[in-house]
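Here the complex is missing a single protein chain, while all its other protein chains stay put.
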Amino acid sequence: MTDVTNVTMRLNGETRTAPASPETTLLALLRDQFNLTGSKLGCDAGDCGACTVIVDGKAVNACLMLAAQADGRDVLTIEGLATLERLHPIQKAFEDNASLQCGFCGPGVIMSAKALLDENPDPTAPQIRDALAGNLCRCTGYAKMIEAVHDAARELRAQADALPGHKRRRAGGEMESA
Amino acid sequence: MPRKVRVSEKSRRTTAQAPGSGGEISRVPSVTPPVAFPIETLVPQVRLQTPAVGQRVTRPDGRSHGLGQTRYIDDLAFPGMLYAKIKRAGIAAARIRSIDTREAEAMPGVLAVLTGFEIPVNSFGPSLQDQPVLADQRVFHAGDGVAAVAALTEQIAAEAIEKIKVDYEPSPAVFDPLQALREDAPKVHAPASNIYETQVIRKGDVDAGFAKADHIFEGQYRTQMVEHVPLEPHAAIAAWDPNGRVIIHTTLGRITLGRADVARTLKLSLNRVRIVATIVGGNFGGKNEITQEPVLALLSKKTGRPVKGVFTRGDEFTASTTRHPFIMDYKTGVSKDGRIIARKVRLVADGGAYCSWSETTLGKACILSTGPYRIDNLLVEAYVVYTNKTMTGAMRGFGAPQVCFAYESQMDEIAAALDMDPLQIRLLNAFDEGAASPTGQVLHSVVLKDSLLKAAQRFGWKEPRS
Partner (left out) sequence: MRAFELVIAKDAAHAVALLAEHGPSVKVLAGGTDLLVDLKSASNVPQVVVDISRAADLKGIVITEQGLRIGALVTHTEIMRSPLIRELFPALADAAHTIGAVQTRNLGTLGGNLVTCVPSMDSGPPLVALDALVTIAGTGGRRQVPLTGFFAGLRKTLLKPEELLVEIVIPSENLGKPADFQKFGLRKGQALALVNAAASLWVDWERNVCVAPRIALGAVAPTVIRASTAEAHLDGRAITPEAMAEAGRIAASEAHPITDFRASADYRRDLIAVLTRRALANAYARAKAMREGKNGD
């Protein structure tokens, strides 16, 4: 394709379509077409992580994907975490721990944390650091973010355990009954 | 019920047609409605708590940040908004022979081009107004803006600035501040000297002090240029209202100063300039003065539309202020028990291409250069020099971190040479309540020794290292 075509994706749980020219990045599509400005442009080169979103379950830099590459895929942005009724536990933990200052890196960090906790419900501090290594922050020094991820992990595990008949996945990947 | 989103054919066409361009530009984004979230205003409870000290504080903006709902400047859009890009010189020192913008102006989607000649008063700065809004006659560093473009999309603007041809006559440049100090060095802002600020502090008699000292220590310490790297690049949007007022939404921190600079460069009375600052994505001193605001204002005036400009990450390094590199020469005379008797300091601050906040930086560095130590004989001579490099300005600490590195490094060296505990030598020399700073200010609430002792106890200074 040479010109503007439609890109269709499952975006924050809804099927959505927007026009995109081939050279449009996923980040530009999210910000300009869907007005989802939570994902930020910090460097446009995949270094700072401010544009982190989750595509097909994996945290990626939206500035390093062409919009067309997201066609047919599942995309989760920061705007897809909270509902009208409640914050996502990660967002709540970040708020309670005062983990963000200027806030610009926040959405990217929270998305990286979400991707981590989706896979590893009980991460160690080194594992959290590894998961957040692609997100730069100039304000906070990261310490309170790591505490917040610990808190969120604990809360998410508690919520999962509270579900009847729930099978909890242990950190290694094997299933066990709650 | 998810809202249906349809890209309106009509809206795409009207925004896509550039006046007089004759062709349809199909890469123009359309704006769809934002996601609605219940934004709760949290009332900070901390002021209602007594005592407030020791209470848990929740930041009132934390919720919005975590939701991704905080609107920074680049998240704002206005109907009909255009995008601006600034062409950077790419050469450290030169005379501008000519600027040819015709090819850029003719590009479809380009609505206006601007050069420095069109700026009513082409100079600004917090103390010395030595920085051009856009370089017109001379280029002083490679990040200097030499022309700007407003276009329908950022990409068109980026391509257009590449089509602007600037004819430079390169001139000798100076990059090393020690070289810049010399009379025979190229003069950055000729005919003025490269030394644009000098400060001297004298107390007692250093020569007599050195004569009395048992040991003399000399060393040179250097710190490097540092860029703030706020996660959010500099961004601004300028628009005019029908009453001839310009409204600029900007990441600028010092908005009253910025307002004055915009009024001055655009030759407007102050009451016709409105600056709106919002939540900023990191400043650290790097957003303390105007950068592109007058440029965007003039582009907006030319086009009749709001104009947004966002720095690239590259611009942040070359065209925004940085921390002053310092070259610091310390000569310290001590008695054999480690008491500092005399200290002589020479500070050379690399002042980059423009003064910016160098005066404040040099002042603070000077006063703090001898350290929090009681010294009867002092001589501090400090200079800031122009070099053809990115301008150095405010960055947290304003000269304090640099000199701290120097005097604390030397303190450790002295302790090692005298076989003294680095903590003991500091306790021996540290300020007490009522001590005077080098400039004679009497200091109160001096808790230096207490802090040192408490800290040493807390992290086990006395314990043997494993």
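As written, the chain order gives the labels A and B, with residue 1 at the start of each chain.
Heads up, the rule we're going with is that a contact is a pair of C-beta atoms (placed from the backbone, for glycine too) under 8 Å apart; a residue touches a chain by one contact, two chains touch by 3 or more.
Since the structure is predicted, the reported quantities are computational estimates derived from the model, not experimental observations.
S.K.: Would you mind listing the shown chains in contact with the chain that isn't displayed?
M.R.: A, B
S.K.: Touching the absent chain: which residues on chain B qualify?
M.R.: Chain B touches the chain not shown through residues 27, 155, 159, 162.
S.K.: Spell out the interface residues on chain A facing the chain that's missing from view.
M.R.: 1-2, 21-23, 25, 44-47, 49, 52, 58-61, 63-66, 68-69, 112, 115-116, 130-131, 133-135
Please note the rule applied: only the chains that are shown with their structure count from here on.
S.K.: Taking the mean of the C-alpha atoms as each chain's centre, how many Å separate chain A from chain B?
M.R.: That pair's centroid distance is 31 Å.
S.K.: Touching residues of chain B toward chain A in the complex: what are they?
M.R.: 2, 5, 7, 12, 26-27, 29-35, 37-38, 57-59, 61-72, 74-75, 77, 155, 228-233, 279-284, 310, 312-313
S.K.: Over in the complex, which chain A residues touch chain B? Could you list them?
M.R.: For chain A paired with chain B, touching residues are 3-4, 14, 16-19, 21, 23-24, 28, 31-45, 48, 50, 77-79, 81-82, 84, 87, 90-92, 94-96, 98-107, 110, 136-139.
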